[in-house]
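For this depiction, one protein chain was excluded, whereas all remaining protein chains were kept in their positions.
For chain A:
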Amino acid sequence: MKVALFVTCLADVFFPDVGKSVVQVLESQGVEVVFPPDQTCCGQVTFNSGYWEDSKKSAKHFIEVFENEEYIIAPSGSCASMIRLHYPKLFEDEPNWKKRAEQVAERVYEFSEFLVHVLGLEQLQASFPAKATYHQSCHMGRGLGLINEPLQVLSKVEGLQIEPLPNQEDCCGFGGTFSVKMPEISVAMASEKIKHINESGADLVITSDLGCLMHIGGFAKRQGNGIRMLHVAEVLANQKG
């Protein structure tokens, strides 16, 4: 089986280890990974800010780069939901592009979704002794309806104990440009998220979205709170022994 990796802009620039981990996990499952080099960004930032014409430019480019791939894997619930839920809507007035957008939308998978629903992942050579909690990001949970999938794959990691996160469905306050435009509200939300993380008793937070990771982690760091944050793929890539 061959899959194309859409690494996403945040992973590419800030968290390349996440991309590497995705490649490692997929390859360990016998999947061939390709990386279309012309890929850029899915266009979510401009879409959510209201600049749909600019977002269309990004979306058209994405479609051109990825439309011949059978499986497109993104280590991000938020980018996958942009492509799956919003691309077809963006091109409502352009029937030809709408059709192409719908085809791409059907082929995009968030990382844990692919592992569970396409690969039917049974076993992993992963070990991660830690008391962790899982932050369910909004686009991943409410947008794509992927709530149990990350927990399912994480349950196959040896030594990993997952503690429930109080008010787990609450947004962390990232929201892309929301965190730039409404910093006070965004920070208030992050602060409450940290409180709940502390209450969970976990010393590691695992998530499927790098936006949330950057936001919660960035706030925790400023507060001098040593919360450790990792993407699901990074935990799965930690080999036994």
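Operating definition for what follows: a contact is a pair of C-beta atoms (placed from the backbone, for glycine too) under 8 Å apart; a residue touches a chain by one contact, two chains touch by 3 or more; residues count from 1.
Keep in mind that, in the parts below, contacts and distances are computed from a predicted model.
> Since a chain is absent, check the UniProt entry for it and pick the matching name: "Protein-methionine-sulfoxide reductase catalytic subunit MsrP", "Lactate utilization protein B", "Acyl-CoA dehydrogenase" or "RNA polymerase sigma factor".
UniProt protein name of the non-displayed chain: "Lactate utilization protein B".
> Quick one: say which of A:E70, A:D93 or A:E184 touches the chain that got left out.
Among A:E70, A:D93 or A:E184, only A:E184 touches the chain that is not shown.
> In the full complex, which bits of chain A touch the chain not displayed? Write them out.
7, 9, 11-17, 19-20, 34-41, 43, 45-58, 60-61, 138-139, 142-143, 167, 169-171, 173-190, 192, 214-215, 217-219, 221-222
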